[in-house]
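Below, a portion of the complex is reproduced, with chain positions unchanged.
Chain lettering (A and B) follows the sequence in which the chains are written, and residue indices restart at 1 in each chain.
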Amino acid sequence: MFFDDIKDISYEGPSSKNPLAFKYYNPVEIIDEKPLSQHLRFSIAFWHTLNYNGADPFGSNNMIRPWNDIDDPMTLAFKKIDALFELAEKLNIEYFCFHDRDIAPEGDTLRETNKNLDKVVAHIKDHLKDGKVKVLWVTANLFSNPRYVHGAATSPNPYVFAYAAAQVKKALEIAKEVGASGYVFWGGREGYETLINTDLALELDNLARFLHMAVDYAKKIGFTGQFLVEPKPKEPTKHQYDFDVANALSFLNKYGLSDYFKFNIEANHATLAGHTFQHELRYARINGKLGSIDANEGDLLLGWDVDRFPTNIYDTTLAMYEVIKNGGLYPGGLNFDAKVRRGSFTPEDLFRAFIAGMDTFAVGLKIAHRIVEDGELDEIIEERYKGYKKGIGEKIVNGEIGFEELEEYIIDKPQIVNTSGLQEYMESLLNQYILNFYLENKER
Amino acid sequence: MFFDDIKDISYEGPSSKNPLAFKYYNPVEIIDEKPLSQHLRFSIAFWHTLNYNGADPFGSNNMIRPWNDIDDPMTLAFKKIDALFELAEKLNIEYFCFHDRDIAPEGDTLRETNKNLDKVVAHIKDHLKDGKVKVLWVTANLFSNPRYVHGAATSPNPYVFAYAAAQVKKALEIAKEVGASGYVFWGGREGYETLINTDLALELDNLARFLHMAVDYAKKIGFTGQFLVEPKPKEPTKHQYDFDVANALSFLNKYGLSDYFKFNIEANHATLAGHTFQHELRYARINGKLGSIDANEGDLLLGWDVDRFPTNIYDTTLAMYEVIKNGGLYPGGLNFDAKVRRGSFTPEDLFRAFIAGMDTFAVGLKIAHRIVEDGELDEIIEERYKGYKKGIGEKIVNGEIGFEELEEYIIDKPQIVNTSGLQEYMESLLNQYILNFYLENKER
């Protein structure tokens, strides 16, 4: 036990002043015949939760963690797995995600590294047996090691490509072994620093070759989890190829890969790309590609990936609105790709941060559910576009007319009358949903 | 009457579904022995409310306004004043603000322009008589006319400086005549497009000369309203001299002007400068310079002044927290320097937008008041800094020790223990204040 001082986190309701209790997230509360836990499918990100040590580009490790004194890498690896499951169970979180390199140290050769992995994976499987906590998705870290300095699948060096391939091969095998629901590709170094030294066409072709190999190998071993691409526009590289959902979709389509992939969308990556979180979710959704979510929050006044725990009710409400419209995230989930602030360095802060994030997403779900149930906002939208359900609008939608008929229809018409977009009003309605959260049902 | 279809906007409470009613702003509700109206001191910005026609850099006028058909400029000027008072009274807003050029058309010479102004000001004074609506502040438009292309007080052309001086002279006289509580300087063109053609030192000196002349003239005529500088970092100019509160304060101090000025802080200007709205408010406040607020909201993914009506509860709560800590804004106020979205072009949208903004600020005030009253957040801060109230900390604050004593004190000490900054936890507390808004008092 690593967090002896901390008991299981339980739901105490909105008036609770207990920092170590949920105020809004009641996992067994039922909405639409499903408990909140099934709607939200929360997941712990192994890296930020177990490995983040507080270092930033101007400061060194400062996190107080019960495993800080363990020196032997393999012992440490095992202990962190134990800590993860302890955390997950105390927080009532059913899933977790990890990179291959998060869970086991590298050896001198890939063969040795894989042996280390095998040992830790066996340990994970022991923990998985009781079925309380499961693996949401697995991924390979193709960015931290110096060999990936110029990219992995897009490295100018084919040995690096080979290494990356072998690493993903192993990660897919592990994903299958631990029963992961998905496998994520985040190409942190798949991009460029400057175009003046870059063969962009070859790099993109190679990236596609790499993904095809992954698809083929997954088929071969019978890994049926969902493949997910996680877009990010930059950082660490100056330009990353999976800039945003649309960029990545364009790439996948070009290379005949789109059938095999959905997207894992991260809030802070969306805003770094100049989009709202909701935009990326919506865009993926209407293309049938919303697979999973990396739940965190950026700071729009800061130009780097902040990965804060999400505490903004607007963002979680609009995100959950998209999730509901998507019919849920299954088999994906809400993975907290979030780290505590460097100033929140105690173990207790870790729990407080998860509680904050889970409560905020639970609230977001409940408000979004009310919005969808009431239908008030959706009706305004439906009313707005009703012109396309009849007359000339219907003909447009049905492809029955072209430029000539439309010209004839409009050429002598007087001024067109539009209706208001009602933006401020709809924003005030959204506020009502938030503020009236605890108003008696009859009054709402 | 311009808005015949719209009745007086009244408070109907949070469950109301009437788009033309307040849900949260009850002007007569008492907090701390003062009605909400006195806390909030709402004001209408004449320009965005009466003159904004919907044009943007890529689109032409589209606002449907009852005065659109009036051609004669002076008739139009009078009618808009009438419309303003109708709006203010229907919305229960007690203040308004205006630029000289908002209210009356220019003539061929400044003398003629001033005559036009005199007529409209007389009309305003008629309206002011019943005391229902008052002037919060006055300002001069020193940016729209082509003569100000290279600046006003900072123009390379002394004739332009002279013209601007004469314009502010008249505006100060008007401010006195209408009993304005303040006078604002927003230097939209006081800046530069490129340094390669700019004598920065002379321009800043001239700006200071100009402000000194204004101070002198106000004294001479006995205008005792508060002088306010409104910072903005850019737009329309590439760089504006009053970049943010600190930049402007540095300028005012250098030229011996700081005693005469406070700041009028606009939310969207703060974020364009890379600050939060709260930062600018706080920074002004702790320097004794928080004078008034231009209430609006930007979009942090957009790089220009959006001037939306404020509907973000977080922003209004944190802003009102600063206002409360400031002991209120009197004689300043909350001026809605906000315009309806171009897509919200009906007269009704105007009312809906004000209602959205007023409700959101009323909510912000109430939540902020609870936060201050409960003292929970403030206590965490006090606890955090308590080290400076005793021992070595107290000596530091009292200036009793220097580097040598501090070295001696610390040189053999083992590692220093810090406490958590509790950011995520405090963010979750803030969420509790918002979400529990309608939880029964005993439960909160």
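One rule holds for everything that comes next: a residue touches a chain if its C-beta (ideal position, glycine included) is under 8 Å from a C-beta of that chain, and two chains touch if they have at least 3 such contacts.
Keep in mind that this is a model prediction, so the values were computed, not measured.
All protein chains share one sequence; of the complete assembly in this entry, 2 are displayed, while the total copy number is 4.
What we mean here is this: only the chains that are shown with their structure count from here on.
Averaged C-alpha coordinates give centres for chain A and chain B that are 38 Å from one another.
Contact residues of chain A toward chain B in the complex are 14-15, 19, 23-24, 271, 274-276, 300-301, 308-309, 311-314, 340-341, 343-346, 348-349, 352-353, 355-357, 359-360, 363, 418, 420-425, 427-428, 430-432, 434-439, 443-444.
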